[in-house]
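One chain of protein is taken out of this complex; the other chains stay put.
The block that comes next holds subunit A.
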Amino acid sequence: MLAFRRISTSIAGRPAPRLNAVAAACVRALPIARYTQGPGPEANRGNIDYNVHYRADESTRNRPAASQSQTQLAEAALKHVPTMGWTVQALGAGAVDLGYPTVLHGLFPGGGADLIDYFLQKSKNEMRAEMEQLDLASMKITQKIRTACIMRLKLTAPYIARWPDALGIMAQPPNAPMSLRNLGELVDEMWYLAGDRSADLNWYSKRTLLAGVYTSTELYMTQDKSPDFQETWKFLDRRLQDVGTLGRTTAEVTNYLQFGIRSAFGVLSSLGHKTPFDRR
């Protein structure tokens, strides 16, 4: 009997460490698994800080900033974008301008997409700097949003002939996270400058609506042949007007829905059901 048990444990015992090792390897491979335990007992749950001054780019601002050589190369390359497009060739030409061989373009491993990324971040920061020069306190919210949009779009103006290429590159699936991040950060920056400190569902709807306005205006701008993009600014005004109407409608619809839901729950609670609105 003892011998049998020994054999069985030796057979059963052997695979166990291996399975453990495999399981441990799997756990290591799945970063999510590490965070399933939640905050420890020392976590101070009462001390949650809702930072209404949070800007969307704060989470990404800690990314390794473009090195000095990268910045130099990108600035040199931007001069070649109107002729060569958002390409590795433009980066190579920029490198030649700096006195380096064309293969230095490898500083931006993503090629054109990385150059676009650089341009979008740079333009957002320039827009912020210009806006902060203005007397924002005396302006209305719509006016601030309009000014911010125009300021930002004017920064794209020198490259407008090549901007459809950029939109094409940004729409490619591998680059979609990059373009969405930049768009998100841009509209958030605009709302922040406009003084928006909302911390409710409005935060999302405002940004979504402005993203729609901004991208459609940008698209219109690529086809605009009027002097100084007059037609584009008119287009922008019309879109902002639409959003005003839409925003009011959304608010009304939300109110209406809320009223309906509350009444429905009221009926249920009067019939003796527990509902989320019970205050007892």
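In the analysis below, a residue touches a chain if its C-beta (ideal position, glycine included) is under 8 Å from a C-beta of that chain, and two chains touch if they have at least 3 such contacts; residues count from 1.
Here is the rule we go by: contacts and distances are computed from a predicted model.
Matching "Vacuolar protein-sorting-associated protein 36", "Small ribosomal subunit protein uS15m", "2-methoxy-6-polyprenyl-1,4-benzoquinol methylase, mitochondrial" or "Protein BYPASS-related" against the UniProt entry of the left-out chain gives the name "2-methoxy-6-polyprenyl-1,4-benzoquinol methylase, mitochondrial".
If you put the hidden chain back, the residue from A:T102, A:N202 or A:T215 that touches it is A:T102. Touch with the chain that is not drawn comes from one residue among A:V88, A:L115, A:M131 or A:V243, which is A:V88.
Set against the missing chain, the residues A:S69, A:T83 or A:Q172 yield one that touches it, A:S69.
One chain of the complex is left out; on subunit A, the residues touching it are 11, 14-15, 18-19, 22, 25-26, 28-29, 64, 67, 69-70, 88-89, 92, 95-96, 98-107, 109, 111.
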